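A single protein chain has been omitted; all remaining protein chains appear in their positions.
Entry: chain A
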Amino acid sequence: MSDIASRVKAIIVEKLGVDESEVTPEASFTNDLGADSLDTVELIMEFEKEFNVAIPDDQAETIGTVGQAVAYLEKNVKA
């Protein structure tokens, strides 16, 4: 697992109070991990803070699964 993926996973475990094993790439924040609309906004904010990026709202709307978050961040975070 990439460094980004493991940091994303840690944030999700912390914020959504889920078990690490549930945080698979296919897992949807709302359908599988119990997030509501506010949780999802908070997760995006936490990703922005952790990786020091700004995720525009139209981009944030495309991030619905763990894998989508990791892919977005791997593409947009400066190494």
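Please note the rule applied: a contact is a pair of C-beta atoms (placed from the backbone, for glycine too) under 8 Å apart; a residue touches a chain by one contact, two chains touch by 3 or more; residues count from 1.
Note that in this section contacts and distances are computed from a predicted model.
A chain of the complex is left out here; the name its UniProt entry carries, from "3-oxoacyl-[acyl-carrier-protein] synthase 2", "Dipeptide transport system permease protein", "Response regulator" or "Arginine ABC transporter ATP-binding protein", is "3-oxoacyl-[acyl-carrier-protein] synthase 2". Summarising the interface, chain A meets the missing chain with residues 15-17, 38, 41-42, 45, 48-49.
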